[in-house]
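All protein chains but one are shown at their positions in the complex.
To keep things simple, chains are lettered A and B as they appear, and every chain counts its residues starting from 1.
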């Protein structure tokens, strides 16, 4: 049996992919031994069990099995380890105040850990190192995780924006095309028309051309504008440190300039206020945009504005 | 005894401008070296004592403290003239819009509109109507912050029974209810102005440039459709309603073409600010909560905004 054939056969049940094209191989990051899906189902249906490979004593769980992405199991393993380590060691250059040297040192350290885990060197000690670091840097890790999520969201939004703009661009280009076709036809007709009254063909053509120029569609101007936007939008393309840092802070539309805990509840139907109600019925009030809720809100806001200020305490000079 | 400030505390270095009721000088506060502008109110000309514009300006600026509202640093009397010491603000939005050598991006526009809305929100939270919002009253500080200025037409939101004058706001920025001479209008008039400014920032030309008051009505409704009783109750009861031309409202597609670089959220916001019926027009809270401010591109940081080329 050659290597190629081996690749498509489950070493446990010996089913061949050639015969059952639906067959899927799964691996478990504990040992990276390849097993077909139906074997996994069978062997691990009752709970954790030992790897069916001879000479492998790893205990495997069914929910840890995953589809193999890389052909080379070695690569698959390294990628997994990297993912795991970088989820914990997720600092960026920014976290080192842009000090490249210390960042490099940090990266080297991370590479050491990955290398050790990948090659089974000092496994226990290395695992311990990973755990300790995780324990000590919980907050930072969480924050950085959040940030990369945000980065992804931003990226998606940016893509959406650009897509939107490009769609508009296409529409505009189509419009320009149409406009120009219409212009050309108009010019043809116009020249014929004018030649019936004016003999000087050159003058007629010149005149029509001028008018066509003036008619240069507004779509074209808009296209230029749009191109400018796509070209000159620093925040759309900016991925340097400063923008990322800003993303960590949530945007606050009011910057705190708002009372979120009003001391009243507006219940218009419980207010018997004949004065306001009468106004509400007047045409000139309705037409002006008069709104009873605005009036009530103002009165109520003022009723409680300063209720909690105790002048004799707050202004006491001590 | 309280220490009152005097002309001695400030220098007036050069005359920066002269209006109908005031002369503006640039100078510094001696004790701190801070750049300031002194607005010297010409008092002698008014037979009724202190001019109403000056009085309003002082009255409201004394109460407002917000990063997006011009700071009134001090007030003093000198040789029978009232002097307002204001923070020095070298540019305004009108200059930026008109300067064709300045390029600005959607993120910049977002930043200016955000700061404008925050300033207006603070005024409205204090129940103050500005009633004269326009690009040239939105001043720009050296650090890029936008500051609402000129409170000469401002007033407290009226008690419901009060009659307000509709002769407010510079023509191009005047809300439809004002064009109809409404007497009981609300803070929605300021929102309309911000909407027009938003449009102007995107177009780089005035959005609704009426030649006179009659033309303003025509220009406004031609661009945005003539309101009817259906979406604006009792609008037909305004005395000049029956004289106006009926135009259809623009379609969404039409608006998309008009504001070519605007995202859907940006269009929603400008739409909300320019709803004809003032009762349905968005307020500052609704505007500031618009997804437009949450979506990318993020508003440019004030210090990174385009500046006038000196």
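Going forward, a residue touches a chain if its C-beta (ideal position, glycine included) is under 8 Å from a C-beta of that chain, and two chains touch if they have at least 3 such contacts.
By our rule, contacts and distances are computed from a predicted model.
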Chain left out of the displayed complex - its UniProt protein name, from "Ribosome biogenesis protein ERB1", "Sentrin-specific protease 7", "WGS project CCBQ000000000 data, contig 00106" or "Cullin-1": "WGS project CCBQ000000000 data, contig 00106"
Which of A:32, A:53 or A:254 contacts the chain that the document leaves out: A:254
Selected residue (touches chain absent from view) among A:96, A:133, A:186 or A:296: A:296
Listed residues B:12, B:110, B:134 or B:155, member touching the removed chain: B:155
Residue in contact with the excluded chain [from B:14, B:47, B:230 or B:243]: B:47
Interface residues of chain A (partner: the chain not displayed): 246, 249-265, 267, 270-273, 296, 298-317
Where the missing chain touches chain B, by residue: 1-2, 4, 43, 47-50, 52, 55, 58-60, 62-63, 65-67, 75, 77, 80, 82, 125-126, 155-156, 158-159, 162, 285, 289, 301-302
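Convention: only the chains that are shown with their structure count from here on.
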Euclidean distance of C-alpha centroids - chain A vs chain B, Å: 35
Chain B - residues contacting chain A, complex: 66-67, 103, 105-107, 114, 118, 121-122, 125, 127, 157, 160-161, 177, 180, 182-188, 232-235, 237-238, 256-257, 260-261, 263-264, 277-279, 281, 285, 288-289, 293-298, 300-301, 304
Chain B partner contacts - residues on chain A that touch it in the complex: 154, 157-158, 161, 164-165, 168, 172, 219, 222, 225-226, 228-229, 232-236, 243, 246, 251, 253-255, 257-258, 275-276, 279, 283-291, 294-295, 298
